[in-house]
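Shown here: the complex without one of its protein chains, the others still in place.
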Amino acid sequence: MSEVAIVGVGCVGFRPITPELSYKELMFEAAVKAYEDAEGINPRKDVDVFVTCAEDYLEGFSIFDEFVPDQLGAALRHLFTVSGDGMLGLATAYMLIKTRQFDTVVVEAHSKASDILTYMDIVAFGLDPIFNRPLGGHPYYVAGMEMQRYMHDTGTTVEQCAQVVVKNKKNAIENPYAAYGSNITLDQVLCSDICFHPLKKLEISTPADGCVVMVLASENAAEKLTNNPIWVKGVGWCTETPNLETHDWTRAEYTRLAAEMAYKTAKISNPWKEIDFAEVHDLFAYKELQHIEALKLCEYGEAGKLTEEGITSLDGEFPVNPSGGLLGMGYGLEASGMQKLLEAVLQLRGEAGSRQILDAEVGLAQAWRGIPTATGVVAVLSNVK
Amino acid sequence: MSSEVKNEMFGKKRVAIVGAGLTLFRRNLKETGKELSYEAAKMALDATGLELRDMQSVVMGSAPDAFDGVHMKGEYLADGAGAYNKPYSRVFVGGGTGVFTPLAGWWHVASGQFDTCLVVSEEKMSSCYPHPQFAFTTIFDPILERPIGMNLVWIFALEMHRYMHKHNIKKEQIALVSVKNKRNALDHPCAQLGANITVEDVLNSEIMCWPVQRLDVSPTSDGAAAVVLASEDVAKEVTDNPVWIDGVGWCIDSTHWTNRDLYYPDYVECAARMAYKMAGIKNPPKEIDVAEPYDPFDYKELHHMEGLLLCKKGEAPKLTAEGVTQRDGDLPINPSGGLLGVGNPIAAAGTMKVCEIFWQLRGEAGKRQIPADPRTGLAQAWGDLMQYGSVIVLRR
Amino acid sequence: MSAKIKNYPGEALETKDVKEGKVPTEKFRPKAKFAWSAGIAMSRFLEELKNGKIIATTCSKCGRIMVPPRIYCEKCYTPTDGWTYVRDTGVINTYSVSFLAADASRLKEPIIVAIINLDSASEGMGIIHRIGEVKDWKEVKFGMKVKAVWKPPEERVGAITDIKYFKPIRE
Partner (left out) sequence: MSLEKIINPLNVRHWLGDMEADYVYTLGVAGERFFKEIKENGRIMGAKCPRCGIVFVPPRMYCEQCFAKLEEWVDVGKKGVIHTFTIATIDVDGSKLEKPVIYALIKFEGAHGGLIHKIGETDTVSIGMKVEAVLKPPQERKASINDIKYFKPTE
């Protein structure tokens, strides 16, 4: 009796701005939805641990942890912050439950990106203060450099990268949680401004506001809280190196290693065959391709071709980012991994509406923490224990 | 106790601390945050004879990014903490982080996911120029509090004053804590502010925010600390005297700190009860042999002794006056010299306390060793807006 | 192994050497600007301050009148279901006299700051503000009654500083 399940999810957003709600109120709404989804669990009594995932400079506070408990029902209870993507919160909740000391753990992550007036300056503030930051400029040049090398080494084409945008924005039209769905053409993407050669404007996800809260439970507790638990079959996470100089500019090693860890726990030996769909981090279009390869869903350098052939489309053999991805939903900052998990849960519950992938049993979610990081998280979820 | 029973009590796997490392604590250190992390982590590893490749997971603890001056500093510090190509994450609960980080390490191992975890805490406060006070102004609510011109010391002063008022405690009683801790720190090789001072020195020091005076306060510092955690099997292989993590506890109170009575830290009690329950401790003053409660201000040590149920509410000053909390007393408190004496690089300071208990329980604390042959010890940190408690109970 | 270790790592620098540039450093000032959405509770609270009033939210489950207002009761975890004005008088729960400015520099005139438990709000509902119109800070006492001193209406902008400070009152 040591399996871990997701038994409740709640989401508000994602929208370009949410001026009528404070970040606290945004979190409150998502939390209420998640608790309601878990058979009306009472956070004041029935939740053992709360995990929130946030970074100070994305909130405008030092020690954002201070401002979290009340709206989650966690005042005078056991809450803490993981300074990481929401999926690291999932990994943490998973471990907590595996200690057998806790039965119910809540994970929260949100984005109030519209509260930030100088987002790119803050991203740049994440660069090494001695070796990189003094060069100045828009920090996404790092992505341009990575895309360049990736394309060079794999032979991936500009069209293949652009096709990711077309696919994801189209999927997002079907997703009520998505902010940036659109029927865009390949030509429109190809003709958009080149910001960091070869990276184009439309290949970069736009931030969005939203919050996702999830309730996780031990096998015992899960049975009481839901009829359709989604099991966390395996979770893995890894940090490569934060030093851009020694970073691998072609392969997403952090995702490859995280996937190895997750697959080992989930006993997956052939991910392409054993997994039905994937939600991967697509902050930049090429990142989806790089991540598909790191997840061993195809050979190195083949993801572009798969995309071009429509295999990763919603109606393809192996749908990738049926939610619309971050390109379509909007980039939810530290909640971006939660956006991935949310879609995986909805698909596996059969609640994905017009995006529903038939007979999906095993899904994969993957997160990355954006520029300039090399941290990835991978989770394998299933509706079968 | 059979190992099965132990396991149900302490987690799927019982977890031990097998090594500890610490850098100097100073107002300014030359090392970058990465380098400080490395030095502490390397020292902790060397103490165990284990190599970096033996570490299956890594946890970082560090307080606001606004000190080091790097957004997402957990990512920035990763290689210094030894996280290259490893599962790594950073936890952050304000001032409570330093004791919380080993708790995070605990669940990495107690869950059965990893056999080892390298736990590193770092703070480089000197990067914030000319004074880390600038960073502290952004811990407050921007609408309700920042416009009033909030200063970090204010909130401590408000809490200290309330505590004094409620129990009719005098400043000279509180000053004894500062005298004790700064003297204890004279024996700590990493200490920034070890000194022989008197109660009069404290009472005559500059008034910052009444009732807080200069010598009631710990300094700002740079520094790092680390511990190596291992599962029972590995621990027994690498050392003859592992120190077990038998209790973990944490708790956060409401954001609305002005709606709470500050004379007593309910959240510390809640965290302590969680840890005591796991450790099977029923009578804390009797069962705890040595404690390192968080002492960024002298009154905080007293406040936290009470919250930790080591004495009754309002009684900690009396115990201090009677010498009970001295190294040779019945309940030695902060034998390291605490934050008041050793220094306060926020997260690193909390982990320093865990290192101290580790060394005390192994009889390796040198000049600081308490004579009582301790078996059970406790470290606690406090944080956020007077709202966070993190507690660890260690046994040898 | 603490007792066995002779040298602890770390190269201490003199603060003045850093300040005077004797140690090579890299300098930076981030641009980190925000426009926080005040939200449902705070937007109303600020608007009422502009009108010279302090508004609270209420929870009919536990009966508390809460200030600063919030849209959820953190104790019951239910949405608050009412608004009510509270008086702009209260008692000092605790106070401090600050000789330090926000940047840690020394003040000529100390600032008196207090948590004021507002009358007609639930017990213990304090807000933090400054205390003014006190000749000598030693006159301030626990439990002292105080009243808000408001800026003139034309100067109010909908901010906590629309209250200049609280001043002592006689009963």
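Just so it is clear, A, B and C label the chains in written order, and each chain counts residues from 1 on its own.
FYI, a contact is a pair of C-beta atoms (placed from the backbone, for glycine too) under 8 Å apart; a residue touches a chain by one contact, two chains touch by 3 or more.
Quick caveat: nothing in here was measured; it's all calculated off a predicted structure.
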If you put the missing chain back into the full complex, which of the shown chains would it touch?
A, B, C
Which is it among A:Q188, A:N228 or A:T241 that touches the chain not included here?
A:T241
So that we can see where the missing chain sits, which residues of chain A does it touch?
19-20, 25, 28-29, 32-33, 56-57, 60-62, 120-121, 124, 129-132, 134-139, 141, 144-149, 152, 193-199, 241, 243-246, 249
I need the residue numbers on chain B that touch the omitted chain, in ascending order.
28-32, 34-35, 38, 41-42, 45, 51-53, 66, 69, 79-80, 82, 84-85, 126-130, 134-135, 138, 142-143, 146
For review purposes, identify every residue of chain C that touches the missing chain, sorted by number.
11, 13, 18, 23-38, 40, 42-44, 46-47, 71-72, 79-81, 158
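The rule is short, and it goes like this: only the chains that are shown with their structure count from here on.
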Quick one: most central chain, C-alpha centroids?
B
Mean-CA-position distance for chain C and chain A (Å)
36
Find the geometric centre of each of chain B and chain C from their Cα atoms only, then give the gap between the two centres in Å, rounded to an integer.
27
Where chain C touches two or more other chains, by residue:
28, 30, 34, 36, 38, 42, 70, 74
Residues touching two or more other chains, restricted to chain A: which are they?
57, 60, 69-70, 75, 122, 125, 129-130
Per the contact definition, I'd like the list of chain B residues that touch chain C in the complex.
19-20, 22-31, 36, 39-40, 43, 47, 69, 71, 126, 129-131, 133-134, 137, 142-145, 147-151, 153-154, 157-159, 161-162, 165, 189-190, 206-212, 222-223, 254-256, 258-262, 355, 359, 364-369
Name, in rising order, each residue of chain A that touches chain B in their complex.
2, 55-57, 60-63, 65-70, 74-84, 88, 91-92, 94-101, 122-123, 125-126, 128-130, 236-243, 253-254, 257-258, 261, 369, 372-375
Interface residues, chain A side, partner chain C - complex
18-25, 28, 42-44, 57, 60, 69-71, 73, 75, 112, 114-118, 121-122, 124-125, 129-130, 133-134
